[in-house]
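Some chains have been omitted; the remaining ones sit where they do in the full complex.
The first chain written gets the first letter, and so on, giving A and B; residue counts start at 1 in each chain.
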Amino acid sequence: MKALTNETAKAAYQKMNTIRDFEEHVRKIFAAGVIPGFVHLYAGEEAIAVAACAHLNQQDYITSTHRGHGHCIAKGCDVNGMMAEIYGKTTGLCKGKGGSMHIADLDQGMLGANGMVGGGFPIAIGAALRQQYLKTDRVVICFFGDGAANEGAFHESLNMAAIWKLPVVFVNENNGFGEATPPKYASASKTFASRAAAYDMPGEKVDGKDFMAVYNAVGQAVDRARAGEGPSLIECQTYRTYGHFEGDEQTYKFDSPEEIAFAKRDDIQEFRAYALKANLFTEAEATAVEDQAMAAVQAAVQFAEDSPLPDAQALYEDVYAD
Amino acid sequence: MSRKSNITFMQVINEALDQAMAKDDRVFLMGEDLAGGATVKHLAEANQDAWGGVFGVTKGLMPKYGRQRVIDTPISEMSYMGAAVGAAVTGLRPVPELMFNDFIGYCLDTILAQGSKMRYMFGGKASMPLTVRTTHGAGANAAAQHSGSYYGLLGAIPGVKVVVPTTPYDAKGLLLAAIEDNNIVVFSEDKTLYGVKGPVPEEYYTVPIGKAQIKRAGTDLTIVAIGKMVFVAQAVADQLAKEGVEAEVIDLVTVAPWDQATVLQSVQKTGRLIIIDEAQPHNNTATDIAAVVADQAFDYLDGPVKRITAPNTPVPFATNLEQLYLPSAQSVLTEAQEIITDLKPIKA
């Protein structure tokens, strides 16, 4: 695992900011009625996607979730194409035919947001099997939520990854709720990380608001995977800033003082403070990165607004390959 | 009817569930976030639910009946749907909710191999008083994995009944009939109809499963439609009426087993049939109706049987494409032109 450099720290900080700015914009535009459909925002969880994907190359793969914007940006998807996709415009990454829940970019190794909770598990196994089959040293990260962890596919896929020693890292984003239901109700295990034992696989729980904690844990897991030492499960405790989807009134907030305090933490500000203190980048660099991120997102909104809707013919295309 | 004003489709479902639960202790609900907020302290203290389902349909039922009868489940479709089968075969009357019918790929076994077959496999000893509430339908920009219409796929399974209500009135009576039924009934709600209002009695009543309804009488042409496609059919009929063609509009209401008598009788009268089904085009309810009519009412047919369905594509996200995806009055008129054009000179 490589230590952060000025370069990589700035890149990570830029991605975190891009995600946050992206989501804040999507939120506003959705509230204004411009964007159709369901939108699940990643704001507040940036540290996880960015820290995890910091260990990946373009040719590594990730599988994502319904809450996929952050994973896309972290894996290097183009924000113009993403925003246009969310608008349902023809310039979108999926020609506007997928939308927020199905953004994908195979060229960037992003195997798709997924509208089916737990849908990413088997796909990650397949992608990891491919790496092993072709004897590459590429790896796969499978992002999934606390709610998704109760789907049967979790069990099947972790077991399969373990028996075949597949190069996959399961990154659990435990944001305290699956829709409006907390894992303390929905899951019998004390931590999700502890479930790794059932698959004889390393499991670790980290503070998901702490970029470096995620960075280190996933980094070790990715190293193991690349070395052919098999899968790992990393649980990242986090909290989403907004509701389950846009429109959710969030009547189910945390109760305990510790939870409330946790929910207030800002992963981006914490990383900024850490990086400055560690001299990874300067205040001026940070500001520049923030500005760049904001500018890119604003440009993406403009790009999406200016883009045309798909042609009618597009309805019938892309069902079958030749 | 003791209620003054109209209420929405969504409120009606809630009312029907409420009355079913009040009437029979064995009736209970289970699904994801039907209440929401389980174990959240401030909600528990106030005896409040957080969501009432993702659409708010079941809001208020948990506070009234408690978490034991409005059971929030983990996100484990195979097991909670299968648990409903197990509870039904041992004498309870579960009403599980499958949030979107698109999730059927996670739990089809519970219906296909278990619930629908137990009575038969067990030599008639089991009954299966199970009502699966679910939602279908495009038009909400919910994209490819949350917009499907799979009532036809489920209706193909022997042992399963499938109901697709169009009006609030029917929704209530059919849901209560489904819960009284001793078989698996899939009660499929069109998510885009939740806001539709209509007159609905406050009292408990049932609407029989398996009966189609003639929404508009006519002599020239039969239009059979399912769910929100009934509104399309009515728009088509209105349009045709202006041109002197009188279409009979039938709301199929029950998709399995569908009401062959009503449809055949109408076609025997009109000699012409258009079926509107928003499911994807192959092996669906529309083809089933067309096939039965082409067999049993062949001698009465004066022209080809026309099916207007979604195209053979997943549901697209972009708003304009999704609108094109759905059958519309215009697309019906265009695609069924052949048999309609034939009629106009006759009537003119």
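Here is the rule we go by: a contact is a pair of C-beta atoms (placed from the backbone, for glycine too) under 8 Å apart; a residue touches a chain by one contact, two chains touch by 3 or more.
This structure is a prediction, so every number in the text was calculated from the model and none was measured.
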| item | value |
| --- | --- |
| Full-file chain stoichiometry, since only one instance of each kind is pictured | A x2, B x2 |
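As a working rule, only the chains that are shown with their structure count from here on.
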| item | value |
| --- | --- |
| Chain A and chain B, separation of their C-alpha mean positions in angstrom | 36 |
| Interface residues, chain B side, partner chain A - complex | 32-33, 36-43, 48, 50-51, 54, 72-79, 102-103, 105-106, 140-146, 311-314, 316-321, 324-325 |
| Chain B contact footprint on chain A (complex, rising order) | 36-38, 88-90, 94, 96-102, 114-118, 147-148, 150-152, 178-182, 184-187, 251-253, 255-256, 309-310, 312, 314-316, 319 |
